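Everything below concerns the one structure shown next.
A protein chain is absent from this complex, but the other protein chains hold their places.
Our next item is subunit A:
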Amino acid sequence: MSIDITTAARVAKLARIAVPQDDLPKLADELNGIIAFMEQLNEVDVDGVEPMTSVTPQRLTRREDVVTDGSQQEAVLKNAPDAREGFFAVPKVVE
């Protein structure tokens, strides 16, 4: 499978990274190089093999569904590039 300029643009869009039109051919090239490297995986017989989901055979620990934290509005907002009146501020989302 090879990545053309349209696919590169679509991937950039999905990743929410602005890539200038002029840089798309180079991006497509680089992605193709990496994808070609991954194609080696097609040589492996994976029939009947379960995909690995957990590194150690353990059930993820669960805890009781209760509030354990909170009331830290100031700390939560402290690093925000734009926080107003206790909220994160962003450009208009709804027209």
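Assume a contact is a pair of C-beta atoms (placed from the backbone, for glycine too) under 8 Å apart; a residue touches a chain by one contact, two chains touch by 3 or more; residues count from 1.
Please note the rule applied: contacts and distances are computed from a predicted model.
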| item | value |
| --- | --- |
| Protein name as given in UniProt for the chain not displayed, "Peptide ABC transporter permease", "Glutamyl-tRNA(Gln) amidotransferase subunit A", "NAD/ferredoxin-dependent reductase-like protein" or "Nitrogen regulatory protein P-II" | "Glutamyl-tRNA(Gln) amidotransferase subunit A" |
| Subunit A residues touching the omitted chain (full complex) | 1, 3, 7, 11-19, 27, 30-31, 33-35, 37-44, 46, 49-56, 58, 60-61, 63, 72, 75-76, 78-82, 88, 90-93 |
